[in-house]
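Here the complex is missing a single protein chain, while all its other protein chains stay put.
Up next, chain A:
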Amino acid sequence: MADTMQFDLVSPERRLASVAAREVRLPGVEGDLTAMPGHAPVILSLRPGILTVVSAAGTAEYAVTGGFAEVSGEQVTVLAERGLTRAELTAAVHAEMLAEAKKVADAAHPTVADAAAKMLADMEALGTHINL
């Protein structure tokens, strides 16, 4: 079995990464998931969080604000609503994202308020995770 798989991270505006990865750690809505070559095919929704890619070139981290991932034995494709490299995610950018999520959560319709509140909590957790 091959020991790497094709990893693509695309957002609507650009392609952030396309590498041969050994391991990809994804922040799924129902918990984190690590995909390795030969993983069973799965499509999962992502929550805002940090996505880690381990490749021959080292470990790279990306921040995603939701979206979904398509995992199959040979490849992982992440379609992120908004994707940033770890270096791009500064305190200012995070604060802006947080404010946006807060606005959505405050204005949210009762039926989706839970989802919006969870989104906000995930955003905050994302910030604490990387010590902003």
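The rule is simple: a residue touches a chain if its C-beta (ideal position, glycine included) is under 8 Å from a C-beta of that chain, and two chains touch if they have at least 3 such contacts; residues count from 1.
Assume contacts and distances are computed from a predicted model.
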item: Name of the absent chain as recorded in UniProt (options "Spermidine/putrescine transport system permease protein PotC", "Sulfate thiol esterase SoxB", "ABC transporter ATP-binding protein" or "ATP synthase gamma chain"); value: "ATP synthase gamma chain"
item: Hidden partner interface residues of chain A, rising order; value: 8, 10-15, 28-30, 33, 40-45, 68, 70, 72-73, 77, 79, 81-82
